[in-house]
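Beneath this line is the structure, given in structure tokens, with notes to follow.
Here the complex is missing a single protein chain, while all its other protein chains stay put.
We call the chains A and B, going by the order they appear; numbering starts again at 1 in every chain.
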Amino acid sequence: MNYPVWNVPILGSGLVVAIIAIIHILISHLAVGGGAFLAVAEWWASRQADPERIRAFLRKFVTYFLVYTTVFGATTGVGIWFSIQLANPEATSLLIHQFVFAWATEWVTFIGELTVLYFYYYGWHTNSRRMQLVLAILYFVIAWFSLFIINGILTFMLTPGGWTLENRDIVAGFFNPGYWPALFIRTLVMLTLAGLFGFVVATRVDDDLKERIIGFAARFVVPAALLMPLFAAWYWFSLPVETHTMWHNGIVGVAGGRLEAITRYSWLAAITGGLIVIGTLIIAWKPRATTTTAAIALLATAQLSMLGGEFFREMARKPFVIRGVLYSNGLWKAPSKAPVALDQPYFESTRWEPDHATPGSAAHGEWIYRLQCASCHTLDGYRSLAARTAQWTPGFGDRFLQNLNQQGVMPPFQGNSQDRAALVAYLISLHGKPVAAAEVEATLAKEAKP
Amino acid sequence: MTALVALLAAAPLPAPDPLGFPAAPVLLQGLAYLTFTLHLLAMNFTVGGAVLLLIARLRRDEPSVHFWATALPLGFSYLVTLGIPPLLFVQVLYGQLFYTSSVLIGGFWILVIPLLILAYALLYAHKLTHESRPRFQTVFVAVALLAMLFIGFIYVNNLTLLQTPGRWLAKYTAHPGGMTLNMEEPTHGPRYLFFILPAFAVAGLAFMLRGAYLSRWGHAEEGQRSRRLGFVSVVVGAVGVFIGAAGLLATFPAHIRTFVLGGGLPTGLLTAAVAAAVVGLVLAFAARKAQGLLPIYAAILSFAAGLACVVVLRDQVRGAYLAPYFQLRDVPVNVQYGMLAVFGASLVAGLGLLIVLLVKVARPIAAKHVVVR
Partner (left out) sequence: MDERFAPVPPEAEESLPPPGTLVGQGLRALLRRYPIWPVVAFFGKKRVPEHRDTGWYALGGIAMLFFAIQVVTGILLMVYYRPSQPWQSVQRIVTEVPYGALIRSVHHWSANLMALALFVHLFSTFFMKAYRPPRELTWLTGLGLFGLVLFFSFSGYLLPWDDLSFFATRVGIAEMEKAPLLGPWMADLLRGGADVTVDTIGRFYVFHVTVLPLLVIALLGVHLLFIQLQGVSEPDHFAALPGEKKRYRSFFGEFLVGEIPIWLFLWGVVLALAAMLPRGLALEADVTAAAPVGIKPEWYFLAPYQALKLFPGRLELVGMAMMGLAAGSLLVVPFIDRATPSDARGRLVAWLGAAGLVGLIVMTVWGLLS
């Protein structure tokens, strides 16, 4: 509650992060996998009867690759920075102060891989073939190291392991229980994407070369096809038990007749993953029949699969942004462990409400929404509060807020009974008839009398 | 005490992060200064280069167009990549202030990202098609330039808001969605010019460097022309910088002006910067006709040193603005020795790799691409 909350209508600040991040994930994974592809392809080309023809294809590949990964990859990566600091400054601050030197090291790998790629691309006609192979391998190794680093920070958020705010044990936090399965999963994804991108570029050359390249690229999908179920199972078992419970409970519908989000997204990721394997088999079976549109469709299916995977990971962490430490709306868990701390007037723990939003005023409830709820819920857009509270009565709303944390995906409510009444009044007013907080309090008092 | 309370009421400063600093602030600041200077050089190179490219198009100067067309996407990618460490370190040092000011102008701050993508894509589109399809090329570069200029403007808004917490609460109450800037800041205009106008100088120096290498590789005429044109741009940039600096000093609040001009480290830095700029100008003038690479590299180093002095001074000024609210020395330091070692090792390895590649691979590439068409 330290920071002002960025109120984004319709989408919500979290969805802004999601949109940027999901684009970035596809490109960044493709960027690393593409490095492996280039290195192996350089070696493969040297063993073919017509190496120059293959290399001409590689030149085309790396041109698309360079433009695509730099223009969209680096910028959306910065975009994630921008959006997370806007959507959750508290968490970003914690991560930065704990991991800045990890990020700085990752930056060295960024500038390294960029420079090596430029030497590879601009030196195409002047470098020896051996130097090109060396540069391609260097690029892949350096780029993979950037994954090695960011994976630690990302998995830390879901499974901080032995790290606590007091011990600041960066090694325990970095090499946390979720680290290794996630690293393997992402590496497999990278190789798969490289193969799929290879398909796309292969459709731009003529038929007999197209067939050979597709046959070559298809092999990059094989590791994931065989090993992904294994690593996915490992990852599953590294998740906290609360996540498992949430997933199992989510098989049947919850609020409003929808499956729990985590369950929906896991099936999206799994099924589309299977579709990618089927699509690759079809393309490998009939390479000459493959059009650019079909190859792009397969890459787009991979994007959907990653969308599912990343949303799953995000939902698995709810209600926390740093599991066990910091809730998504900026509430620290430690102070909230003692229930009495939560029961203080809300505006004593935040300073961003305007003067006119004093307790009892009309704006009281609105500003509780803005500062405590708006980080995840819009009013009538994504995760709409208006939709979710459509059937609320004062009594139901008050009880719901008192037991908010029992939902599993929600943090505890911070505030006293006046704050609850004000928020309930505000939410009920969203449905047409304005209701004052005083009315709600009066109704609750009446219902309390047996 | 009541003054502080009153101050904090209007400026609900978040507390610094409970984890504290992972290294002594002076080390973090040093890293920030170094990387920010490099970022500014890349940014000025790209922005200035875009302007020079447009001028070259208007004058139908094909060799210059070709040079800038290839150079700009490269400059842009290093601009973005070199912008990352300063962003990291400003978050460590001033995070609670920086995040707040960012959220307060959040609607515009997030716009930086699509603008970045737009500018980058256009510069690449230009590079890849400027010979085969010349019709819309000027528009590509002009729009990319406008996007870059707008990004810089948004940054100036954020960083000035960071150091004026008094405005925060009112701004948030009026615009919780962050669709606002910091237009009430009096130093805006001069500060923006002060950051942007050096672009002419840096791009000009780069163009002069090109000329020096061309002369060295046997293209004397083009090399000479390049140095001549580059120097004109350097002069424009230098004049612009002095105008921007004068304007900034004039629009500073009185106590800040006193801080900058009143002796001690700030005045020393200012003096050093002015001296370095003047020396750089003289060296650039000498490099117009001189043989060899030493004069131009010396000029570049001199300007870079002046820029570094300005970067340090900027941080000192920021500290002066924030003095009533926040001091770096108040934050606890929990040194991460292990991570520092890892980062240091990676820097050494990275630098080593860069040197090896430059020596083994760079010369033939540059010769091929810088050559006169």
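Everything below uses one rule, namely that a contact is a pair of C-beta atoms (placed from the backbone, for glycine too) under 8 Å apart; a residue touches a chain by one contact, two chains touch by 3 or more.
Computed from a predicted structure; not experimentally measured.
K.L.:
Omitted chain: which shown chains does it touch?
P.N.:
Across the whole assembly, the hidden chain touches A.
K.L.:
Touching the hidden chain in the complete assembly: which of A:Thr293, A:Gln344 or A:Asn403 does that?
P.N.:
Only one listed residue reaches the unshown chain, and that is A:Thr293.
K.L.:
Based on the whole complex, identify which of A:Asn7, A:Thr115 or A:Thr272 touches the chain you can't see.
P.N.:
Final answer for the missing-chain contact: A:Thr272.
K.L.:
One chain is left out of this view; which of A:Gly77, A:Pro177 or A:Gly308 touches it in the full complex?
P.N.:
A:Gly308
K.L.:
Counting contacts across the full complex, list the positions on chain A that touch the omitted chain.
P.N.:
With respect to the unshown chain, the touching residues of chain A are 251-254, 256-259, 261, 263-265, 267-268, 271-272, 275-276, 278-279, 282-283, 285-286, 288-291, 293-295, 297-298, 300-301, 304-305, 307-308, 311, 387, 391.
Everything that follows uses one rule, which is that only the chains that are shown with their structure count from here on.
K.L.:
Could you give the separation in Å between the centres of chain A and chain B, each centre being the mean of its C-alpha atoms?
P.N.:
31
K.L.:
Show which residues of chain A lie in contact with chain B when the two form their complex.
P.N.:
Per the touch definition, chain A meets chain B at residues 2-9, 13, 16, 20, 67, 70-72, 74-76, 78-79, 81-83, 85-86, 89, 92-94, 96-98, 100-105, 107-112, 114-116, 118-119, 122-123, 125-127, 131, 135, 138, 165, 168, 170-171, 351-352, 354, 370.
K.L.:
Spell out the residues on chain B that touch chain A in their complex, using ranges where they run on.
P.N.:
8, 12, 14-15, 17-23, 31, 73-74, 77-78, 80-85, 87-89, 91-92, 95-96, 98-100, 102-104, 106, 109-110, 112-113, 116-117, 120-121, 124, 128, 168-169, 172-173, 176-178, 334, 336, 338-340, 342-343, 346-347, 349-350, 353-354, 357, 360-362, 364-365, 368-369
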